[in-house]
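Structure in structure tokens, see below.
All protein chains but one are shown in place.
Going in written order, the chains are labelled A and B, and every chain counts its residues from 1.
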Amino acid sequence: MAERAAVVGIGQTRYKTRRNDVSIAGLLREAVDRALEDADVSFADIDAVIIGKAPDMFEGVIMPESYLADALGAMGKPMLRVHTAGSVGGSTAIVAASHVQSGTFKRVLTVTFEKQSESNAMWALSTPQPFSVHLNAGAGGYFAPIIREYIRRSGAPDDVGIKVAVKDRRHGARNPLAHLQLPDITEQEVRDSMMLWDPLRFLEACPSSDGACAMVIAAEDSITGSKPPAWIRGVAMRSEPTMYAGREEVNPQAGRDCAADVYAQAGITNPRRDLDCAEIYVPFSWYEPMWLENLGFAAEGEGWKLTLEGATSLDAGGDIPWNCSGGVLSSNPIGASGMIRFAEAARQVRGDAGAHQVDGARLAMGHAYGGGAQFFAMWIVGADKG
Amino acid sequence: MREIAVVAYSQSPCVADAGATNEVELIMPQLQAVYSQLGLASAQDVDFVCSGSCDYLQGAAFAFVAGVDALGAVPPIKESHVEMDAAWALYEAILKIRMGHADSALIYGFGKSSPGELPIVLSQRLDPYYLAPLWLDTVSLAALQARLLLDQDLVSERDMAAVVARSRRNAMDNPLAQLAGEFSIEELLAEEHFVAPLRRADCCPVSDGAAAMVIATVEQARAWGAPYARITGIDQRIENHNPCLRDLTDSVSTRQAAAAAGVHRGPVDVAEIYAPFSHQEILLTRALGLDDSTLVNPGGGVLAGNLMMASGLSRVGEVFRRIVDGKAGRGVAHATSGPCLQHNLVAVLEGA
Partner (left out) sequence: MSEPLADVTGIKAPVYLKYRFTAGSAPARFLCRLKEGVLTGQRCPRCSNVYIPPRGSCPACGVPTEDEVVLSDKGTIQSFTIVSIPIPGNPIQPPYVVANIVPDGANISFIHLLSECVNEEVHIGQRVQALWKPAEEWGHAMDNIRYFRPLDEPDVPVERIGKLPVTGLEG
């Protein structure tokens, strides 16, 4: 019943710690202008604008879409602001797609961003409340115990996280937009980096970046631009509570259900075989093996073997490269990180991923998660309409 | 396009301070109320859930994440959130149903504004480099707008007092209202100015509370056997947020949304207009192209109680309620967001 829709334009900023050469609006325009140019359209061709970002407290601007409406060419148009925690980049793409897939609009602009340097994100996440202790351990402090439990269960050797950290940074070195440019990074360097939240080391954690990512999504009869469109073959979102008795935190059901839903839409029965590559939200190295299992690329307890075999590495010629763009481990403007995964999946099937292109990629997955690994958003894009 | 209807709605009373009640405790009674209207057990019985809220009202990042604890989201559900009034969550849910990924949806909005000073908090919604550092609060901005209307003789202080008097009177029959009573125009005009030319009564109160709604395809609504009102049009438009860069005496985006939603394709028996300030009700009534044949804000509107982040959804809910109660055949609901009516949503509802 859904109308066909495709990504026809993609624009990203260069990601870095501090973009003090641009305002928030200027940062967004950098991505938006590139997306419009990529789609060969102008603001006049856009029917609606869908914007997403993580908590407003990261920049200290409440509902910043108010102020950004004119810079985004939204005047006189519908505008929607999505916020689903860390998965927001993915959710925003899905909500934007629904504007077209519902048959309501022909062409929409969607953009997500974070300019963390404008405020103090660690503070924003740690407003004190009396019923929990103020350990200020950050996101790593939350996820490290879950990773420890994964290691206990799977019996994975302790260098799996190190391998992921090296692989994604080497991928990132192929991507000129990536925040971290570490072409010569070694396993020893990762191992020697400071242990932050045992078992997570400094180089196994994502950076904090400023940046924005934008896409133009169009209906089948409104395709523009000289590059091939990336057809949206499936979209899915799932949520579950942060904490509940018996919750499976290592392998969350919301992630498994979301993947099953999106695979069914795209006719995927074996993701490792059917997909050519994937852009998966891996902010901490160990989440690669964990998500390999959660998303059905490997059996439970076996994900780390794919990582060690090099199956997910473009450099090692793996059969299912993950995060060829460098992933969240190389660039992390939180609110945009999910959309970057979705957009990078689209770049692959458009054959437009430059030095991190997977040869002949026809079907790719974009993935985002947020909160306590409780909010999931995923899409499958293809070179074929399906 | 699939025909979609409102099938259930509930709103909490508007109270100045919900005291020791957290988000979950605010939301849950409204969810239980809409479930019971349809015989549902939990959010598991609808296909999609979407909510609207704002972290800054409570002053904690991810305030909406706590809302998920009210849903019974085990097994996991299809769920999304807008950092906007829940009227826009309704808009997102309608798109989801239109594309065939859901036949029904639960929408809720909640706001606990009492912990902070809402007009001051919302000043930080302005351009962060030029306007927000001036701490321009929302009441002062609305006062600038009222001054323009008064000076151009588009509205008089008496007109504004008449809006307030009608709101207070209508609210006497609304058990959920925060402010109600019989006031004469003269009495209201005798009050001192608060932020001139606005008097305190020209400004909506700040309220804590929540609202919930269920929408569904007409087929699903019939299957549930509950009375319903069809959403025959919905549209939303935004303008420049800077009050210096648009004509504050009109609401162009409301006119655009009203035209696109098809407000004028039939008679409008009732209109629920989200006007946080008395002069804005007059301005919006004109922008919506309504005349004396339309009953405006029969429950007192938001001047009688304003659930920030839920009032827009409630406007739709109130029109639904009048239609299913047989008091109206066709109605218009309006929601607004941003300084001086920057962003406006218009929905048209009609009987089954």
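The rule is simple: contacts are C-beta pairs under 8 Å (C-beta built on N, C-alpha and C of every residue); 3 or more make two chains touch, one makes a residue touch a chain.
Since the model is a prediction, treat every value here as computed from it, not as a measurement.
Note that of A:A6, A:A54 or A:I146, the residue touching the chain absent from this view is A:I146. Checked against the full complex, the candidates B:A5, B:L71, B:I238 or B:M309 give a single residue touching the omitted chain, namely B:L71. The omitted chain makes contact with subunit A at the following residues, 20-21, 60, 122, 129-138, 140-142, 144-146, 148-149, 152, 194-200, 241-246. Remark: the residues of subunit B touching the chain excluded from display are 19-25, 28, 31, 42-43, 56, 58-59, 66, 68-74, 112, 114-117, 120-121, 124, 128-129, 132-133.
Note that in this section only the chains that are shown with their structure count from here on.
Subunit A and subunit B, compared by their mean Cα positions, are separated by 33 Å. Interface residues of subunit A, counted against subunit B in their complex, comprise 1-3, 23-24, 55-67, 69-70, 74-85, 91, 95, 98-99, 101-104, 118, 124-125, 127, 129, 235-242, 244, 252-254, 257-258, 371, 374-375. Only residues 1-2, 49, 54-56, 59-62, 64-65, 68-69, 71, 73-84, 88, 91-92, 94-96, 98-101, 121-122, 124-129, 131-132, 235-242, 245, 252-253, 256, 337-339, 342-343 of subunit B touch subunit A when the two sit together in their complex.
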